[in-house]
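Just passing along the structure, written as structure tokens.
A single protein chain has been omitted; all remaining protein chains appear in their positions.
Chain naming follows the written order as A and B, and within any one chain the residues start at number 1.
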Amino acid sequence: MNFKASQIAEFLKGKVEGDPEAVVTDVSKIEEGKKNTLTFLANPKYSKYIYETKASVVIVNDDFVPEKELKVTLIRVPDAYQALAMLLDVYERSIPQKTGIEQPCFIDESATLGKDIYVGAFAYIGQNVKLGDNVKIYPQSYIGDNVEIKDNSIIYAGAKIYRSCKIGQNCIIHSGAVVGSDGFGFAPDENGEYKKIAQVGNVILEDNVEIGSNTTIDRATMGSTVIHKGAKLDNLIQIGHNVEVGSRTVMAAQTGIAGSTKIGEECMMGGQVGIAGHLNIPDRVKFGAQSGVPNSVKKEGTVLLGAPAIDATNFAKSAIIFKKLPEIYRKLNEIEKTLNDITKQ
Amino acid sequence: MNFKASQIAEFLKGKVEGDPEAVVTDVSKIEEGKKNTLTFLANPKYSKYIYETKASVVIVNDDFVPEKELKVTLIRVPDAYQALAMLLDVYERSIPQKTGIEQPCFIDESATLGKDIYVGAFAYIGQNVKLGDNVKIYPQSYIGDNVEIKDNSIIYAGAKIYRSCKIGQNCIIHSGAVVGSDGFGFAPDENGEYKKIAQVGNVILEDNVEIGSNTTIDRATMGSTVIHKGAKLDNLIQIGHNVEVGSRTVMAAQTGIAGSTKIGEECMMGGQVGIAGHLNIPDRVKFGAQSGVPNSVKKEGTVLLGAPAIDATNFAKSAIIFKKLPEIYRKLNEIEKTLNDITKQ
Partner (left out) sequence: MNFKASQIAEFLKGKVEGDPEAVVTDVSKIEEGKKNTLTFLANPKYSKYIYETKASVVIVNDDFVPEKELKVTLIRVPDAYQALAMLLDVYERSIPQKTGIEQPCFIDESATLGKDIYVGAFAYIGQNVKLGDNVKIYPQSYIGDNVEIKDNSIIYAGAKIYRSCKIGQNCIIHSGAVVGSDGFGFAPDENGEYKKIAQVGNVILEDNVEIGSNTTIDRATMGSTVIHKGAKLDNLIQIGHNVEVGSRTVMAAQTGIAGSTKIGEECMMGGQVGIAGHLNIPDRVKFGAQSGVPNSVKKEGTVLLGAPAIDATNFAKSAIIFKKLPEIYRKLNEIEKTLNDITKQ
């Protein structure tokens, strides 16, 4: 890329402050900005860096008021983060897209392929697979028998989709993610040996779902494990069999949801959250990182933290006192003694 | 599938109550049952759904007593869950099994293959590998040099088995699982740089072991990391080098066992449990989800919870009081003050 500040400002419908001829050839973070790069300032926590950054052009919010002299050229816009996101998007689109069928790959003759698709080398497309238009199957990914993937979805290198799962439009599945492996179901037989319960259901990802790398989503025992429209799952997440994740719910990395739990819409989970099986979580519930959730949540919009998870403010307050437990215990014993002395008198 | 209630009842040695001619073509969960499906009721928590389900036939326990009028046909059996498991098994077996050698795949000429095996496209079979009868190696899996896999075991797409590991009979290894990667062993040299300790041991999975997707089991420094007969490991579990997991022990997803720890038989771990290294856990110990275990456990059958893990009942009681810590601290300070006033008098 090679743009002048004035060109970028025009694209963003922003206003240049400084040198409109300043040239940028790459993007950078404000705290490590290099010459001839474009950066942005949205989070006030990073304001201090704008006075020292070596970046040439900085996108800022309209209301940004410098506290010192600035050497950089500014582009003022209503929302600096959104403007940046727009530019990154343009930047990303400038990378040539993969198309065509690389060889060798394995495409069963019963599979049906849409227009303008990409199938990378060593990808495996099983029997009766249906791929929509513009689907991209990166190298070494596995699309099991009877899987359906709708338009514009991307399956990155080495992702694995077991038989009969359904992937909606505009989904992204990152490398190493496994969709549709067997749910964890066993019943002890008369000798105490665990006998496997066959898992005959599938996984459904609705439209606009993104699945992070090495995340695992188990197929349902019967019926479907469902990730609803627009939900976003980070890396290394575990979704048990028959779980349902509501629309626009976002989960940070390493979270685990045990079997048959139903998560509402627009919920948010921090990293490493664990939710037990057969629970019901209503809409807009937020769980802080590492929360452990043994019971269903009753009220929409609840904010929880801790293991077992309780009201987040309560947890924060209790956690402060937790540090003082040795002091509390000592005091309590002293008081008890004093009181004994008094009452004995 | 296409069966009458009477046929299913005959197969299950159960008793029809309702229409013996009711036809089912699929299975479903009771809470989302569709017309012409077969479902089951075993967990009393789900009893309410039997009155509204649209499923046509429901398998129930012999002692089920309806509280309202039922529109569905019942099949009464001694154990509804087991009966269902039996049916799911039949259903699963009706799916055509993979056999034969798909091309291209890589089979070293020194490898020996049993009868009726499946090797999927892009699978890699290294030097001196031994595969038993009826072994299924799905596409893109990696079987390193000198690996041995016994009869009837299934390696799903993209699972990786490093050199010299041994897999027993009837094992299942799901996609993305890694068996035999190097244990995490380093020793600082004179300059404080970490030097790698070569990991020359292997991993042994005994018969009837199931390993979930993206689970990792490290090879031993020397000797073997061993998963004993009939143990079942869920997804995204970490097993450190030289760990031993006892027979019929089951671990839920995202649990981690650090190096050289020995887990007894028939233990149970909830999700996200962490067990430190070099510990000894006797038989039939149960750890609640997210337990953190810094020390060996002395008594068989102990039930633990929390981090650090303590007696589960104790933990549950303490967790309730944890919420009241701010109140406790406030009261304690008041009491102290009152008592000071009294004793000063």
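Quick note on the criterion: a residue touches a chain if its C-beta (ideal position, glycine included) is under 8 Å from a C-beta of that chain, and two chains touch if they have at least 3 such contacts.
All values derive from a computational prediction rather than experimental measurement.
Shown as candidates are A:F64, A:Y118 or A:Y156; the residue that touches the absent chain is A:Y156. Only one of A:G120, A:G185 or A:G223 touches the chain withheld from this view, namely A:G120. Summarising the interface, chain B meets the missing chain with residues 104, 106, 122, 124, 140, 142, 144, 158, 160, 162-163, 176, 178, 181-182, 184, 186-187, 192-200, 214, 216, 218, 220-223, 236, 238, 240, 242, 254, 256, 258, 272, 274, 276, 278, 292, 294, 306-308, 310, 314, 317-318, 320-322, 324, 328, 331-332, 335, 338-339, 342.
By the touch criterion stated above, the residues of chain A touching the omitted chain are 27-29, 32, 39, 45, 81-82, 85, 88-89, 91-92, 95, 102, 104, 120-122, 138-140, 156-158, 172, 174-176, 208, 210, 212-214, 230, 232, 234-236, 248, 250, 252-254, 266, 270-272, 289-290, 307, 319, 322-326, 328-329, 332, 335-336, 339, 342-343.
Just so it is clear, only the chains that are shown with their structure count from here on.
To fit its Cα atoms onto chain B, chain A must turn through 120 degrees, a value rounded to the nearest 5. Distance between chain A and chain B, defined via averaged C-alpha coordinates, is recorded as 24 Å.
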